[in-house]
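Of the protein chains in this complex, all but one are displayed in their positions.
So, chain A:
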Amino acid sequence: MKGQLGMAGLGLAALLSMGSAASAQDADKLVINGDLEMTTRAPAPEGLPFEEVISGWHFREDETQALETDDFDNPGMLMVERGQDLWNEVQGAAGKSCASCHGEAAESMKGVGAKTPFWSAEAKRPVNLELQINQCRTERMQAEPYKFDDPDQIAMVSFVRFQSRGMPVKLDLDQGDMKAWWERGKELYYTRFGQLDFSCASCHEQNAGKYLRADYLSQGQINGFPTYRLKDATLISTHNRFKGCVRDTRAEPFQPLSDEFMALEVYVAWRGTGLAVETPAVRH
């Protein structure tokens, strides 16, 4: 991987403390509630410079890891429970709840979160859970769409994605124009932005596993999103995290749910192909 570092990459490497990267990602096994074994390492999809894709869980210290192994200890589960309540709550002029059409989420939503973002024939674009839920709300429930990152939106997205917990991430890129969106996302991933002139790859590909200040850089996988971040004490959505990352490069972030971030989500989700959905993951 080091061979790929150009001049700019070398400058970056000097910026990042090299530290001892030997134990950046540990060999622990993630088992939830004592019986749900999670795939946290998988062979990398073709075209990635990694041998395997690794869940961000492996880059965190034992105490943080432990929080995710037990649903009672996982603070993100409170939001998932809130999502369960919302699922059954009638909202909007049509007098419907999610359950009115979709019944038991454990059955109807199983697998949905593992293939997001997916192609929407109606919208003629890839949609993630935020967009799909809002489409349901406005068209079927005649309710107000959620504002981005409304706590109820995060709860609902987490609840829906939670139904796929343990299932491997697998996008269907053959639908519609998914490939074009994937290409656009890839281009964004490798484009340098901001005063620091970083691309996503600068950190999460070329320097994954190394120290960034006191913290290990992960591969930037999104299989656990929405993720409970200890520093925020709440669940953080994928696009909020994208925004934070771009801001950290000292660039002007794209808008959440913009075409740019949707394309990026398509591409970044694909980079985690084979990893188990961990929603709600716990990170710091």
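The working rule: a residue touches a chain if its C-beta (ideal position, glycine included) is under 8 Å from a C-beta of that chain, and two chains touch if they have at least 3 such contacts; residues count from 1.
The working rule: contacts and distances are computed from a predicted model.
Taken from the listed names "Thiosulfate oxidation carrier complex protein SoxZ", "Glutathione-dependent formaldehyde dehydrogenase", "3-isopropylmalate dehydratase large subunit" or "RNA polymerase subunit sigma-70", the protein name that UniProt assigns to the chain not shown is "Thiosulfate oxidation carrier complex protein SoxZ". Within the complete assembly, A:Asp73 is the residue of A:Asp26, A:Asp73, A:Glu139 or A:Asp259 that touches the hidden chain.
Only one of the listed residues, A:Arg41, A:His58, A:Arg82 or A:Arg161, touches the absent chain: A:Arg82.
Considering the complete assembly, chain A touches the hidden chain via residues 72-73, 75, 78, 81-82, 85, 233.
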